[in-house]
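One chain of protein is taken out of this complex; the other chains stay put.
Order of writing sets the chain letters: A and B. Residues in each chain are counted from 1.
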Amino acid sequence: MNATRILFLSAACLSVAATAQAALVWEKTTIELNPTLGAPNAVGVFKYENKGDTPVRFKSAPRTSCGCTVAALQKNEVAPGEKGEITATFNIGDRTGVQMKTITVETDDPQNPTTVLTLKANIAQLLELQPAFVFWQAGEEAKPKTILAKAGKGVTLKNVEVTSSSGDFTAKVEPGAAGQFKINVQPKDTAKPLNATLTVKPDAGSGPAKVYYAAARVMPPGTAKP
Amino acid sequence: MNIAWRIVAVIIGGLFIYAGVIKVLDPVEFAGDIDNYKTLPWPIGVRLAFYLPWLEILCGLALITRVLYRGGVFILTMLMSVFIIATIVAKTRGLDISCGCFGHASQYLSFAWHLALDFLLLGGLLFLWRTRLPNDGALA
Partner (left out) sequence: MKSLLRQTAVLIGLALLPSIGQALYYRDKVSWQTPVAASEMLTLAQARGAADLIWIDARPEEEFERERVPGALLLNEDRWNELLPQVLAIWAPEKRVVVYCSSESCGSSREIAHRLRKEAGLTNVFILEGGWEAWKKEKP
């Protein structure tokens, strides 16, 4: 048994020991969620148990890192040996990608007065528009510009339907590479400022219907080149 | 040459090459991950973000090819130890870190599993440390 092995083992033991003292023990302080495509919210349940010998009381309602997440206490006081849970509901809205929201819990436990719970949600996306905005300068050649409609991970796009809010712009859809679609947008002319909102309806065969928007514009004259 | 040690060397070397490549592909993200530990000032962290992944790749290669083998094992052992300590310190400070060791591929592992994997890697490296090689893998 050499020194390096001993060092290695004691480091491992130390890190375990550091977490063993609290009275209110949480089953998990980070919960990862994978809400289904189109789900309006994601719910994480944080379970705890009072492993100490005195009751633990929650000092206040848990604080969340944003207004989009609400956390509800099941009870205000936890007797020794009692178990409970805190339910955190994260309102997804139009958020995308990996979202981390924290819930801060304050108790009267002197060893662990503050605990930070983390809700991690991987938001699946139905569609991504690259870019969401195309524009022409005044007098620029009225050539079509392309918005690429890409399917989110694990989604197969059958088609996208695009309608323009104004007849000044035409939007034609053609299939692109590997399940992507090209939306070719063209203004009828660039002589005067024009503005249109393109409503993009992806068709993924099944699943929730969600509408995305892109914008097309002809800029007013006198705007500088970006 | 004991085949078990060889297999362990290839696996661990491969893992570090993989980890290094992921970070080389997005050094800015890695710089952000280093910054999350809040132990190094940004100017140092961002430069390390460009350097460390390449060091990882070369040391991983050293393990597999057995060229500069002991140097590779030594450097990786030091890197892992520093990293494990930094991770534990960050956690006790209540920092929310997403590791960054395997890029955001490892964000799907919980902290405990992460730490277990790190200790496993460190253990593997210490195991390799004791491998006796002809010429000890030195160059010329």
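FYI, contacts are C-beta pairs under 8 Å (C-beta built on N, C-alpha and C of every residue); 3 or more make two chains touch, one makes a residue touch a chain.
Small disclaimer: the values here were computed from a predicted structure and weren't measured.
Interface note: of B:A31, B:I64 or B:I84, the residue touching the hidden chain in the full complex is B:A31. Looking at A:G38, A:P80, A:P113 or A:P131, the residue that reaches the missing chain in the full complex is A:P131.
With the whole complex as reference, residues 65-68, 91, 93-95, 128-133, 195, 197, 210-215, 217, 219-220, 223-226 of chain A touch the missing chain.
For chain B, the residues touching the absent chain in the complete assembly are 24, 27-28, 31-32, 35, 42-43, 46-47, 50-51, 53-55, 57-59, 62, 68-72, 74-75, 136-139.
Keep in mind that, in the parts below, only the chains that are shown with their structure count from here on.
Chain centres here are Cα means. That of chain A falls 30 Å from that of chain B.
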